[in-house]
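The complex is shown incomplete by one protein chain, all other protein chains being positioned as in the whole.
The letters A, B and C name the chains in turn, as written, and every chain counts its residues from 1.
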Amino acid sequence: MDINPNPILQVRHLITAFDTEAGIIRAVDDVSFSVSKGETLGIVGESGCGKSVTALSVMRLLPRPMGHIDAGEILLGATDLTRLTPDRMSRIRGNRISMIFQEPMTALNPVHRIGKQISEVFRLHFPETGETEIYENALQMLRKVGIPEPEQRMREYPHQLSGGMRQRVMIAMSLACKPDILIADEPTTALDVTIQAQILDLIRALQQETGMAVIFITHDLGVIAEICDSVLVMYAGRVAETAPVRELFSDPKHPYTRGLLTSVPRLENRRKSRLRIIPGVVPSLYELPDGCRFQNRCPHAQPICGTQPPMNPVSGNHLAACHLSAQLPPVRKQHTEGAIQKPAAGKKYPAASQADYCLEADQLKMHFPVRGGILLRQIGTVYAVDGISFKIRTGETLGLVGESGCGKTTAGRSLIRLCQPTGGRVKFEGRDILGLGRRALRELRRDVQMIFQDPFESLNPRHTIGDILEEPFIIHGISTTGERRSKVAALLDRVGLPRNALPRFPHEFSGGQRQRIGIARAIALNPRVIICDEPVSALDVSIQSQIINLLLELQQEMGLTCLFISHDLTVVRHISDHIAVMYLGKIVEHTDADTIHTMPLHPYTRALLSAIPVPDPDAARNAHLLSGDVPSPIHPPAGCRFHTRCPLRIPRCAQEEPLLRSVPASADAHIVACHRAEEILSGAL
Amino acid sequence: MIAYFIRRILLIIPTFIGITVMVFVITRFVPGGPIERIIAQARQMKTMQGSTLSPEEQSQPLSGEQIGELRKYYGFDKPVLVSYVLWLGKVLRGDLGTSTRYYDPVWAMIRERIPISLYFGILAMLLTYGICIPLGIAKAVRHKSGFDNLSSIVVFIGYAIPGWVAGVLMLILFASHWELFPLGGLVGDDFEDLTRIQQGADLFRHTVLPLAAYVIGSFTVMTFLMKNTLMDNIASDYVRTAISKGLSFRRAVFGHALRNSLIPIATSFGNNISVIVAGSFLIEKVFNIDGMGLLGYESVLERDYPVILGTLVISSLLLMIGNILSDICVAIVDPRVQFK
Amino acid sequence: MRMNPLTLRKIRRFRSIRRGWYSFILFTALICLSLGAELLISNRALIVHYNGHYYFPTYGQILTGATFGQDYDYETNYRQLQKQFKSADRGDWVLMPPVPYNAYENDLKTDAWPPFPPSLNARHFLGTDVVGRDILARLVYGFRIAIFFSLTLLITNYVIGVSIGCAMGYFGGKFDLFFQRIIEIWSNIPFLYVIIIISSILVPNFLMLILIMSFFGWTGMTWTMRTVTYKEKAREYVLAAKALGASDFRIIFSHIIPNTVAVIVTYAPFSISGGIVALTSLDYLGFGLPPPTPSWGELLQQGWTNLDDWWIAGSVIAAMIITLLIVTFIGEAVREAFDPKLHTIYE
Partner (left out) sequence: APQLPEDIKWLTIDTDPVFASPEAQKGGTLNLALLSFPLTFRTVGPDANSSFRNAILGNQLGLIGIHPNTLNIIPELATHWAFGKDQKTMYFRLNPAARWSDGHPVTADDFAFTLEFMRAKHIIAPWYNDHYTKEIDKVIVYDDHTLAVVSTKAVPDLHLRLGLTPTPRHFYGALDTDFVKKYNWKIAPNTGPYQISDFKKGKSVKFSRKKEWWARDLRYFKNRFNVNRVIYTVVRDRNVQWEYFKKGKLDIFDLTMPRYWHTKSDIPEVRQGYIHRIWFFNDSQQSAQGLWLNQDKAIFKDPNVRYAFAHAMNIGKVIEEVLRNDYYRLEGMFVGYGPYSNTEIRARRFDIGRVTQYMEASGWKRGEDGIWEKAGQRFSVEVLYSREEHTPRLVVLKEEAKKAGVELRLQRLDPAAAYKKVMEKNHEADWGGWSTSLRPGFWEHFHSVNAHKPQTNNITNTDDPEMDHLIDAYRNSLDETERIALSLKIQGKIHDTGAFVPTFMVPYVRQAFWRWWRLPNPAGTKRSGDLFSPFDSTTGGLFWYDKALYDETRKAMKKRRAFEPATLVDETYKMATIKK
């Protein structure tokens, strides 16, 4: 069943299992694929579906003694890697196959210098090379992956580098020996979109240069569309579908692939429309159904799905593991189902008219002191949020986007005084929040709630769902015990959780369910404002859309005002009425959600938008690639904070800080802080 | 970083003052100080010698005036804080005072004991590190193997028995019953008459049992610290990275995981310094070794305030310096730490 | 109330570590046995049948000799009574516990002097100490005291240490700095010194000793709690509680502390063995519980001064080793269950 005519790596019927406390699980179950020279194979799938284990199996890097390859062959050329002695395998690793890992933060040894870690590869595989030569080679590699001042970096330790830099070092290390195959296991997931774009670019360029084969693992369909030649879709340890990239996106033949493709919000979707979803959650590897593993979520499931589907060839090298692949209806281009109606003004909430601002921030500042010196005096300041202003109308949603560390979370928290802002004013329904006393603040908490990013971290693991949902009522002394019970039950219904969830603990639920609990807790007291701090960033694509739908529904039902924080412009655009883009503690552009997409005026916004990988292999890309990292908020650059990375910078940008202003001057709706906004608007740049 | 250490050193001051003030004040409330001993002595003499004085004259052995003079002699005549300040002043000038029992300078007494404590301490440390680190490594790599289980049991037995109890047991068995080792002391009585080699052998024979008692408990902590951190480190991402570069597992462990695992061990290093010098009076008592521990213990029993305070000054300073040293050690092995 | 499945998993894991689990069973059994020690080791009879009546003297008031027709007013000597009834053979009988001695009474003979070696006949299974008290009885009652001592100590230490450590970690800042100094000072004060002072002013009893020991012992827990709290405090669920308007008190006690239970539990067994050792050492030095309280330290002291009477030192050292080993094994298993180390090797 060779798909590729000239494969350099062939994996055949690979079965990898783990011995865990609860029993043996097959994390990879009968997976076959092959890659040929110069080709990029993408492996995509939801968290836990076995992508990493597949990669680790190929590398023979499974954590022993739990993990072991039980069956199958991994052929590198003609050698079966599964049968090599550890010693010979060592010689292949790093030399003929190398790998980049997901977490750039932990993948480098913290106590060895960068130079040493890179040179080690040369030293290992070319033992006869001299020291100076090794040094030169290492330097060369660093230059190649685009690290500025490589001589200095060689002497630094990993913690002194930013995440993007570290990932570059990893890449340099893995490419040092010009491997035949590079396995990249989600190398960009932990990075910002702008950095991700840089890294993807780099990998692509290097691949072209060396002609190596790349196995690219990701859960992001956009990334797949952008860099892969063919795709392997995995689901619960098995291959669901494999196809050349264009074919997969144009004609997916597995219901799961279809579900995935339709559930991602796209910039071309209608805002606030209900997203298509794949209902349910991935089955646990411990309790897999017989037959097709997707059957419980599949809209097309039939009795035959109770038997194991074969890999049905669709065409050439397009195979799908579905009994019904041939009978599936053709894909419609329409990806969404009818928009959710905005609540009619004054209908349910007579007090609030559309013109009322529910939440207003005025020059909000949150500076954290940096202490040091002998007496721990303040020696610096983190300008986490440095004077941002915005207003949100009742019932509307403001989206706040920006790269990691730009102060989104801090802004959200200081808005509701989870940290005490150092300056500015915040008004909730006309009342000043920052001046509130302890008592009043507590009262305020009933009206202003927050949903957190990490659905596991934000739920106390020692409390049952019942405890968690009851807590708001207890804290605010609302209702008797009996009433509370019924209220909690109602909440569960509302967010679509079963009632028997009450006595269970958070980790008995999947991420999506846990996020529902978090949402239920936030809406328990019928708040008026909800701050959503990246509520879907930690979730899988198929779950993400479920939660987005839920949030939209709730907002509509309850007339909630929302601040929606995210680094994902697509999601933000989908859910918001207005969008503010933050960069290094400041808002650089603020307008309504559609305009930002169609007419971005700030170079940063433009770069952000173009860096987003679009799940469409045919899309044009990367006109505005950014270079470098976000500067430290302790020493923000003078003038325009973005000028260090701005492709359009002019001398003025380094001196004068651009003010937020309306562009074009007349339109009130589009504010931007860039000296050259007009030029951009005019299309000159 | 330097500011951090300077701050740490500055913070020693309030702590040091706090400790010494507390103890200084306590000394004033303990019965049985030098004056009380003199009174007791006087009373004893009185009973023994009888007295012919008429009843009116005096029924108590010493007059208030005499006691007053004694108080002056021992410096108890001033209010606690005043004498504390005087004492502290002397300490700052490097004078720890004079023992109220031996009338030797306290510093001389301490100095005499320090080499003995150091001798055992350094040996103990070498032995502990020398055994625990390799053992910890072996156990980490062979987790849950027969070797691991067996060595755990052995090491736990050592941990469960307090050092001095083990000392008693060893003394009973090896010294009293089988007469393999001497019954205590640091050297034999005829030490001076021996040749160099014999001296070494003699010292060795005297060292074995107390040293064993000293280290028996610390093995466990150290071994498991080593084992656990090494296991954590082996499971960490960067070891996987190292192997993916082509290192063998062995080299990855020794070249990468090990150094990171030494960080917590380095943290314990500073603490050990103070432990070394402080000794353990229980063990020293059992083996009749004149170390710092015994000095402190005896001075407490004998109410030798200057010595108590002197040992306290030394040991608390060492402890605090040891803590800072720990930090420095950590800063040396771990480039990530940024003390602020 | 359902057990948290995480906890359940830990318990299951604990049970699967056989060394620790059996130690735990043994330890619990020992505690239970020592609680009912009066039924096994006592000079009071379990049942006396006299003149058609049954008597159960084990618990409750003393029954004087007169009750059973003896000619004395003090507590009945049941061993004697047993012999007497037997020889009289009038249907009266006495059922004694397996070890018919209590921990205080001196079983002396006129022609021989204690310590007596172990003897099945005399039912001194481990012999007697230098005053003719049954060593087994003293070991068992001493164990009971020691174990309750360390349990009480543990609780007081942990209550104080956990609260202060938590507060330090939670509030941080000056509060933290201040308490750090206090603790540094505290832990430097020679503990023995204070014990001597106290014991020179009054004889330390159980409560006093607990007070003194916890006066100095609480600091041990604070450091760990402080670090753990720092970690917990930064977690989002704390923020979530804050966002709901929960008070600091509620956050500490309802959110943070339950999450530190793992730490507390893993430290507990070692604290217990620490308590036992501390009490024994104090007793050994003569600063512990006043005589004639049955105590291991006192037995150890006796054993040490009577090396030739091997059964004294032998029994108590064996008892100590066994107990401490059991506790250590439990501790290790608990640690392992709560914080299993990932064992990873690569080919």
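The rule we apply is simple: a residue touches a chain if its C-beta (ideal position, glycine included) is under 8 Å from a C-beta of that chain, and two chains touch if they have at least 3 such contacts.
From a predicted model like this one, the values you see are computed outputs, not experimental measurements.
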TODO: Can you pull out the displayed chains that the omitted chain is in contact with?
DONE: B, C
Task: Selected from B:A3, B:V21, B:L70 or B:L88 as touching the chain missing from the view - done: B:L70
Open item on the list: Among B:D95, B:D148, B:D237 or B:D290, exactly one should touch the missing chain; which is it?
Closed with: B:D290
Task: Of C:I47, C:I62, C:L177 or C:L342, the one touching the omitted chain in the full complex - done: C:I62
TODO: Name every residue on subunit B in touch with the hidden partner chain.
DONE: 31-32, 34, 36-53, 55-57, 59-63, 66-67, 69-70, 73, 98, 100-104, 175-176, 183-184, 189, 285, 288, 290, 301, 303
- [ ] Can you list, in ascending order, the subunit C residues touching the missing chain?
- [x] 61-62, 64, 72-75, 104-106, 108-110, 113-114, 130-133, 196, 199-201, 203, 286-287, 290-292, 298, 301, 304-308
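Keep in mind that, in the parts below, only the chains that are shown with their structure count from here on.
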- [ ] Would you identify the shape of the chain contact graph, picking one of line, ring, star, complete or other?
- [x] complete
- [ ] Taking CA centroids for every chain, report which one is farthest away from subunit C.
- [x] A
- [ ] Calculate how many whole Å lie between the centre of subunit A and the centre of subunit C, each centre taken as the average of the chain's C-alpha atoms.
- [x] 54
- [ ] Compute the distance, rounded to whole Å, between the mean C-alpha positions of subunit B and subunit C.
- [x] 27
Task: Mean-CA-position distance for subunit B and subunit A (Å) - done: 54
- [ ] Identify all positions of subunit B at which a residue touches two or more other chains, and write them in rising order.
- [x] 235, 239-240, 243, 249
TODO: Spell out, as numbers or ranges, the residues of subunit A touching 2 or more other chains.
DONE: 61, 63, 86
TODO: Please give the residue numbers of subunit B that touch subunit C in the complex, ascending.
DONE: 11, 14-15, 18-19, 22-23, 26, 29-32, 141, 143-144, 152-153, 156-157, 159-162, 164-165, 168-169, 172, 176, 227-228, 231-232, 234-235, 239-240, 243, 249, 252, 282, 296-297, 300-301, 308, 312, 315-316, 319-320
Open item on the list: Can you tell me which positions in subunit A touch subunit B when the two form their complex?
Closed with: 59, 61, 63, 86-87, 90-95, 98-99, 101, 103, 106-112, 120-121, 124-125, 157, 159, 170, 173-174, 371-376
Task: subunit A to subunit C touching residues, read off their complex - done: 21, 60-66, 86, 89, 413, 416, 418, 441-442, 445-446, 449-450, 452-454, 457-464, 471-472, 475-476, 503-505, 507-508, 518, 521
